[in-house]
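For this view, one protein chain was removed and the others were kept in their places.
In order of appearance the chains are A and B, and numbering begins at 1 in each one.
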Amino acid sequence: MKILVILRMVPDVIEELEVASDGKSLDSEFLRLIINESDNHALEQALLLKERHGGTVTALALDGPEIDDVLFTALAKGVDRAVKITGVEKGLTTRRVASVLAQSLPAVANVLPADMILTGCQAIDDLDGQVAPLLTQALKLPYLGLVTKVNVNPPAARASVVREFSGGVRGEFDVPMPVVLGIQAAEKPPRYVPVAKVRAVMKSARIEAVAAPGAPQAPAVDIVEMKKPEAAGRAKMIEGSPEDVAAKICDILAERGLL
Amino acid sequence: MAQSIWVLAEQWRGKISDATYEVLALGREIADGLGAPLEAVLLGDKVKGLAGSLGAADTVVVVDHPSLAHAGPENHGELLGRLAKQRQPLAVLVPMTNVSWDIIGSLPAQMEMPFVNFCENVEASGGKLTARCLLYGGKMQATMAPEGAAIYGIMPGARQAEKGKVEKSPAVEEPAITPVEPTVKFKNFIEPDAGEIDITQMDVLISVGRGMQNEDNMGLAEELAEALGGAVSGSRPVIDQGWLPLSRQVGKSGATVKPKLYVAAGISGAPEHVEGMKNADLIIGINTDAQAPIFNVAHYGVVEDATDVLEALTKAVRAKKG
Partner (left out) sequence: MADTTTLDQASCEQMTMETLRNFPEGRNIWTCIQCGLCAGTCPYGEHMDYPPRRIIGLLREGMLDEIYKSDSMLYCVACYACKAKCPRGIDLTGILLPLMKEQVLINHPELPAELQKALENMLRYGNPMGESPRKRAAWVKTSPVPVRILSEDPTPTDVLWFVECYTSFYPRGQENCRATAKIFNRLGTDFAILGNEEKCAGECGRLSWETGLFTTLMEYNMQIFAKYKFNRIVTSCTHAYDAFRYRYPVLGFAYELEHTTPYFARHLDKLKPLMTKKLNYKVTYHDSCCLSRHNGYYDGPRTILESLPGVKLVEMTHNHVNSICCGGGGGGMWLDTYYKTKGFERLSERRIKEAIATGADVLAVSCPYEISRFEDALKVVGGDNKMIVRDVAELIAEAIE
């Protein structure tokens, strides 16, 4: 099987997010980026498929801060090839990311056509579009998102895929290949890779760099203002030790007839 | 024809979803604010009969065809793209739910319009629309004012569904347009395990998130649930880890619950979870992060380790019950 996994970095919300002085973007001084969680699941799913069916997995990402670590980690986990697209403007919104990817993929040797393109189906910074379906539109491929299970029987040209609905209900779909799948969760939690292995890979392997063929074709989006949310109704905070808090909550529950 | 505000009417398993009514309520406000008609666009297989319940809209545009049984970019998205080019809506409002997820993703390309995601509110003012969006798991709010027609992804809870249920018969239009048969084919639904607790029926839910740290601590939640006569539910990460079965998941891919008491223990309060519990009568959030978005939706909040509070609370409840 030939699988392409697209990885993207998003702000790490473990850190306190601050607004930059322009009032419309994130302050980058202490901003750290982390791999988009569902992209990490897409990577895991790709590796699981490779383990089951053989073939190759290529991990691809736009160049940017902390991306080398992520790509080397992907290589250490078992990906065969890591490619980064360089010469890309920083801070692109997701619609423009999708546009750059759509233009760049054909410029990378031997990556298309892939049997499957896997990437996360959502991200916390998807302000003006989801990367996966937009990329799919540009590549004129079929798409299914919110995927949690992938069953393939190579060399058959179709796969059976499970997608989440709501209320715990899921749906089974029959998809053609090539296909783009937006992964919600891999069949197993993303694997661990020993740091020593990543360090070794940093010395022995290479990340291929391919220049983006052009500027994004999608319009830039105009953020008028960004700020920390003012909650319409913020919670009444209960202070004190856990015992104090428990007593106060019991009072509240009693008032409401819940106790 | 007059340009109108569109609401994508989402139907699933024969019913119009609550999310649709929420978006209709919002759509009505926007349409009135801009002095434009409101159109609900209803696509599906054997859905014509549902058009009558979309009375909040002035017109329901229906395309009823077997190829439209399951919403996806190839059938729904493609058709909507063509319709949009013909009818030039001023704005397209789409509910952000799992059912409509994939179309939300493809429409910006198919309609060739800008897209504004995570909208918790959209307002009309001076002939223009401004949207307030929640980003980064709820930690930041962005204000967007796109030029011209745009697609808006509306977060669940933006308006009360009741406001979108209007007892009026809308005009129904059935444009002559044939959808494309999708290559992605639906096979069957997989129902969650039966014989398990139905969390949507519980009065009290003790809900756990990543902040509970490990599976061992589930016991603390179970004890409190038992003491209060409720059940344990959880956010997606907890289900993904296997600490709780799928049937206990609250949120976008899980259940929407409306219990009398919802205790969110170690849950950050990201939008995907909040949409599943925001209408609970009494919400108590417990999280060590004072900035956690859960405190924006909870009625009461505690900045403490959830395991400590659950433990103390169980003791206190049992003592009070005697």
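FYI, a contact is a pair of C-beta atoms (placed from the backbone, for glycine too) under 8 Å apart; a residue touches a chain by one contact, two chains touch by 3 or more.
Model, not experiment: these values are computed from the prediction.
The hidden chain makes contact, of the residues A:A109, A:A156 or A:A196, with A:A196. When the missing chain is restored to the complex, the residue among B:Q88, B:S169 or B:Q241 that touches it is B:Q241.
Contact between chain B and the absent chain runs through residues 213-216, 241, 305, 311. Residues of chain A that touch the chain left out of the display are 14-16, 30, 34, 189, 191-199.
Keep in mind that, in the parts below, only the chains that are shown with their structure count from here on.
Averaging C-alpha coordinates per chain places the centre of chain A 21 Å away from that of chain B.
Chain A contributes residues 10-11, 13, 16-17, 19, 24, 26, 95, 121-122, 124-130, 132-134, 136-138, 142-146, 160, 162, 164-176, 179, 182, 184-185, 189, 219, 221-238, 241-243, 245-247, 249-250, 252-254, 256, 258-259 to its touches with chain B in the complex. Interface residues of chain B facing chain A in the complex, by the touch rule stated above, are 12, 70, 72-74, 97-99, 101-102, 104-106, 108-110, 114-118, 130, 133-147, 182-192, 200, 203-204, 228, 240-241, 246-247, 249, 252-256, 260-261, 270, 281-285, 291, 293-305, 308-309, 311-313, 315-317, 320-321.
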